[in-house]
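This structure is in structure tokens; I'll ask about it shortly.
With one protein chain removed, the remaining protein chains of the complex are shown where they sit.
Up next, chain A:
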Amino acid sequence: MSNSPWFAIQHPLTSRRRFLLGLFSFTLPLILWCAVSYTPFIWHPMIRVESPGGVSWFRPGLLVERAVFATENAKALAANQPAATGTRANPVFLPEPHKVAQAFYTAFTTEPKLRGDVWLHESLWRSIQTIAWGFLISSAIGIPLGILCGAYALWSRISEPVIDFIRYMPAPAFGALAVAVLGINDAPKIAIIFVGTFFQQVLVVANTIRRTDPSLLEAAQTLGCRGFRLVLHVIVPSKLAELYTDTRILLGWAWTYLIVAEVVGVSSGITFFINQQAKYRNFENVYAAIIMIGLLGLATDQILAFIGKRLFPWETQRPSRLRAFIVRLFSSRQTPLTASPKSPAISPASTEARS
């Protein structure tokens, strides 16, 4: 195994290598960030003033560009004043990794100072709820409508042209309108996430449904299945795994609307934290909060991926112990995987019985 090549076209890697590379993809940016932060000669375009010397407007801790520092020092020296001293530093928008890690920790451990205020984890939970509601409502309408559009030309022509038109309208543009209609609390925020997700969702789902294998349809029709039962028992089950993947991708989109959604109406959730900290240039807190959102997104996606593997084991190409386990799990229950066990829709016996 060890002498199999690293570079082989369309050839799966060993699971050990996959793990190592996955780890590397996370550590590489971190290594770069550390390098830029901790080694002065790579970048460090600023100087952090330590003692102001003879420069009147320098203050200890002030960040100035190196060129400005040099000219001001030259001026001071020319006027027989002591030179200022300082150390090279990065601009304020690039804090060091350990500062961000500290901020990450303190953000969670700082208790709310005002009555009725919330801890950061409570803000995050509020954000998650906002996303969840927006996405649930969108999916509850969007997925069925998308399936109808993908299956029937009539539904497609009735709804898709206008949806195609509306989806170009940026969701944030509806902010003031959402407040006017829905008030200032959570409803307009959920609405923004809905607007950001729904229209794309219908089109994506419809597109997936439209790509149903025609031979599958023909077979089902030959066997006597028709009407809406074709949609329910043939088209949807055959595309279920892809619909699941679509939903995962769309959930990621819903997250991208969070920050615009949460400034609508009363400040809330993680956005309040980010905005306020950015306003006061506490960028280590800003980075920490952005990373929190990233971790949350990654975690949800991984959980969904795990569930997906259990639900659709035949979709997993890569051999793995997990898959073997799941296949065994399913086969031991003798559950057919593509069709619902209660109504074997494409068996001729059942169609005869009902006709």
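In this text, a residue touches a chain if its C-beta (ideal position, glycine included) is under 8 Å from a C-beta of that chain, and two chains touch if they have at least 3 such contacts; residues count from 1.
The definition used in the following text is that contacts and distances are computed from a predicted model.
Asker: One chain isn't displayed here; going by UniProt, is it "NADH-quinone oxidoreductase subunit B", "ABC transporter substrate-binding protein", "5-oxoprolinase subunit PxpB" or "Response regulator transcription factor"?
Answerer: According to UniProt, the chain not displayed is called "ABC transporter substrate-binding protein".
Asker: Looking at the whole complex, which of A:117, A:164 or A:218 touches the chain that is not displayed?
Answerer: For the chain that is not drawn, the touching residue is A:117.
Asker: Need a quick check: the contact residues on chain A for the chain that isn't drawn.
Answerer: Looking at chain A, the ones touching the missing chain are residues 57, 62-65, 68, 72, 92, 112-115, 117, 175-176, 179-180, 183-184, 263-267, 272-273, 275-282.
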